[in-house]
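Removed from the display is one protein chain of the complex; every other protein chain stays in position.
Just so it is clear, A, B, C and D label the chains in written order, and each chain counts residues from 1 on its own.
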Amino acid sequence: MMFGVGLAACAVALVMALVRAMKGPTAFDRLLAVNATGTTIILGIALHGYVMGRPEFVDISILYAIINFIGTFAVLKLFDTGGLGDRGGRARPDLPRGKDGGA
Amino acid sequence: MSLAQIIANLPALVVAIPLLLSPVAAMIPVAGLAWMLAVIGSGAAFLCALLLQGAVTGGESFSYFLGSWPPPWGIEFVVDAPSAFTVLVMSGLAFVTTLFARTALLAEIAEADAGKAYAAWLLACGGLSGLVMTGDVFNLFVFLEISALSSVILIALGAGRDRRALIAGYNYLVIGAVGATLYVIGVGFIYAVTGSLNMADLAGRIPEVPQTTVVMVGFGFMMAGILVKAAIFPVHVWLPAAYAFAPSAVSSLLAAIATKAALYVMARIIFDIFAGMPDMTGFALQFVLVPLALGGIFVGTILAIYENDIKKLLAFSSVAQIGYIALAFGVSTTAGIAAGFIHIGNHAMIKGGLFVAVSAYAVLLGRRINLTQMTGLGRRMPITTTAFLICGLSLVGLPLTAGFISKLYLVRALLEAEMIIILGLVLASSALSVAYLWKIVEVLWKPAADHAPVREAPALYLPLWILAIGNLWFGVAPAPLVDAAMRAAMQLTGGM
Amino acid sequence: MLDNPILRVTAKILFAPIIIFGLYVQFHGDYGPGGGFQAGVIIAAAFILHSLIFGLEAGRRLVPGWANLAMLACGVLIYGGVGVAGMMLDGLFLDYNVLASDASKGQHYGILLVEFGVGLTVTGVMLALFHAFAGFVEADYAATEDE
Amino acid sequence: MIGPVAQILESWNYLVVIALMMGGLFIVISQNNLVKKLVGLAIFQTSVFIFYISVGKMAGGTAPILTDGPETLYSNPLPHVLILTAIVVGVATTALGLALVLRIHAAFGSIEDDEVLAMKAEAAEPRARRGGDMGDAV
Partner (left out) sequence: MAGYVTNLLLLALLVFILVLVIRTRRLFPVVVLAGAYSLVSAAMFVNLDAVDVAFTEAAVGAGISTVLFLAAMAYLPGIEKTPPEAKGIGHILPALIICIIAGLLLVAAAIELPPVGDPTAPPHVHVAPRYLEESGSFLHIPNVVTTVLASYRGFDTFGEVVVVFTAGLGVLVLLAGFTRTARIAKSGKTGIDGGEGDDA
């Protein structure tokens, strides 16, 4: 029961994060919202395991936590330096730099 | 490995040798050594295919259980007359084109890339052989992708000379991936109602499935995917650019073997997996495949007549020839299918030879060539051009060449099936194909403005003349080819 | 590359645990979700994180280009090697039953080796992909000339 | 089972997945942008994966990792294996496609299909201006 409630809470948080991702207003709001979406899904997967009676699949959550971290980091680096390489790729004047540039 | 072990594992070796030599070739930075590996790999695969062909001459068929798991639980390789025939044609042509690839490929790509290029070359050979051997519908998808991705690499290698090769590669990749995904959707639907992935098992289970709509849709999507890969009109759009902008050596490999595997798979799906649904496949053949094949024949031929770039011209001609093969399968009698297999073999030799000759010109001229630049080449390179001419005449179907045998059997099959109108159309398109060949021949022997000295590319003689003589040989003594194709057709149709 | 000490320390702290998690996924694949492919991606992710924070050149010092190429080739060779070993021991291609005296044990060895091959190739390829993409220099290719 | 309506309700998973597939396919066919085509391809393929996994689902079943407990129902592992392979193939396709897009952008300066095609036609004409001198081309 408790896990079910937790799962429902995750769903609510997911929707809220998505609303923020849609509304913005800055690119960083969206980025944080996408990150939060990932986090709620990590939690959701972990709780889902308990609800379904197979809690040993927490591995997936750990994996996604790692991936989410690296992914967010890559996005930030792209915003910051304009590329993922040492020289930062080409100059990207059209990339959002704190100002709104999302959807 | 002892000889007995090799004999026992021939079906796996045909596929595994090229695939396993490929990573080794990728690590070798020396172009010559990598080429040696490619020759060894394709040569060994050719030998295995010859031995396999020998093993099925008596009309037997056997299957090879990978990992010793019996089907339908494991994956099996099917060795019977059709697969042995197709794999023999493909590995033979792959071997011959590999022989000449050294000079031709190095003329067009950087030497430092050669190791990886030969690795991709071996992957394409192994992937296409696997496509033919496998008896599992999902494993077929994996091989479809191996061959597609490696072909894309090979095509994109042409970017060193012409940036349009990149677009050709991209289009082939995306169109091919969509085709493969359509195929996978079809397999998924069939799996959902049969629970099996093994071709033989499927053939037994499909007639008993109550949900006929699912079977029909599954069949349709599988066929749609394969039609894309086989470059049947109107989904042939990737083919002309891919052949034209790839390095010449790659064009000859792809033209000789790439679409043949997909055509074989098409025959396998229609006449083997879905043999238990003759109404459905008959309808699909008569009202879809035959019209598309005829469309391909005419569109390909007419576009070839108006094309000025020699490689693109040959590519359009390939679209037309693929149409002939599809048409022959569409007749769906034993004689028709046999005609299809005969033309698979002959067209591989014809197009292989023509593209090898074009590569020889390209090596000499050092650039992509259109017809005007070929003026007078017949006088400067008589030996190469004679071989080119033999293959070209074979393409048109002149008596005493292999192409004539193909046309003969196709015409006989059409007569037998009483498809007189289609017969007339085929003959008309054959006459049209003389037009584009004549266009080339005229240019080749026109006196050139400058009297350049005779210059040949002797390194290419051996493979080129193997193919040219093959065209003559199978035109005069077609019995081995025809017999093998007949056996293949008999086995596919169940000896009807 | 990035001077932020927090990031550098975080990366250093995370590097080893990610790889250990990858190895866990690799060898625990028989008992839980995971296997060579997933492990390969995770281990490659550790190296990608390293390259993101300390720069591509540092990443290349850690895994030089030739080593990377060898990784992706050797994985395929190990997988195929297990198959060939099956043939040599009078079995069929990829037949693990003959690898040990007991068929069940042979299957265990076979699966372990094969998964290792998968892991090696995938690690190599993912790393090579990241380095090729992030280190791509457009200007080098812009000069491609048609003929 | 009971009637067509009940049947549709029981297959809703399939129906939504088919809509997703076609959405992905639509992006691949209709879009001009080469990157968006690849994204569409990835979505198309992922939707097909969901279809396969739905086929393998067993009501009341659990993940096909055996437990010591009493009689448990397990979902069908075969589609899972197939899709593992297909995911890998998908990422391979995406990576190769992206590499080609980068090279196309370097060579043509555009990643819009129609613009690049227009440039192709231009490139097919003789290009006397550029000459054969490689010196300034590097």
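Definition applied: a residue touches a chain if its C-beta (ideal position, glycine included) is under 8 Å from a C-beta of that chain, and two chains touch if they have at least 3 such contacts.
In this text, all values refer to a predicted model and were calculated from it rather than measured experimentally.
Contacts of the undisplayed chain with the visible chains, over the whole complex, involve A, B, C, D.
Residue B:218 is the one among B:41, B:92 or B:218 that touches the chain missing from this view. For the options B:196, B:334, B:375 or B:471, the residue in contact with the chain missing from this view is B:196. Contact with the chain that does not appear here is found for just one residue of B:119, B:267, B:331 or B:467, B:119. By the touch rule set out above, subunit C reaches the unshown chain at residues 25, 29-35, 37-38, 41-42, 44-45, 48, 56-57, 60, 64-66, 68-70, 72-73, 75-76, 79-80, 83, 93-94, 96, 103-104, 107-108, 110-111, 114-115, 117-118, 121-122, 124-126, 128-138, 140-141, 143-145. Those residues of subunit A that touch the chain absent from the view are 4, 7, 11, 14, 18, 30, 34, 37-38, 41, 44-45, 48-49, 51-52, 57, 59-60, 63-64, 67-68, 70-71, 74-75, 78, 82-86, 88-90, 92, 94-96, 101-103. Mapped onto subunit B, the interface with the missing chain covers residues 19, 22-23, 26-27, 29, 66-67, 69, 72-75, 107-113, 116-117, 119-120, 123, 126-127, 130, 136, 138-139, 142-143, 145-146, 149-150, 152-153, 156-157, 159-161, 185, 189, 191-197, 205, 211, 213-214, 216-218, 220-221.
Operating definition for what follows: only the chains that are shown with their structure count from here on.
Centre-to-centre spacing of subunit B and subunit C amounts to 34 Å, using the average Cα coordinate of each chain.
Computed centre separation for the pair subunit C/subunit D is 23 angstrom, with centres defined by C-alpha atoms.
Per-chain Cα centroids separate subunit A from subunit B by 47 Å. Of all residues in subunit C, those touching 2 or more other chains are 32-33, 133, 136, 138, 144-146, listed in ascending order. Residues of subunit D found to touch two or more other chains are 63, 65, 103, 107, 123.
Arrangement of the chains shown, judged by which pairs touch: an irregular graph that fits none of the line, ring, star or complete shapes. Contact between chains, per the stated criterion, is found for A-C, A-D, B-C, B-D, C-D. Interface residues of subunit A facing subunit C in the complex, by the touch rule stated above, are 56-57, 59-60, 62-63, 66-67, 69-70, 73-74, 77, 83-87, 89-90. Contact residues on subunit C toward subunit D in their complex (touch as defined above): 31-33, 37, 129, 132-133, 136, 138, 141-146. Those residues of subunit B whose C-beta lies close enough to touch subunit D in the complex are 138, 141-142, 145, 149, 152-153, 156, 159, 163-164, 166-167, 169-170, 173-174, 177-178, 181, 184-185, 188, 191-192, 197.
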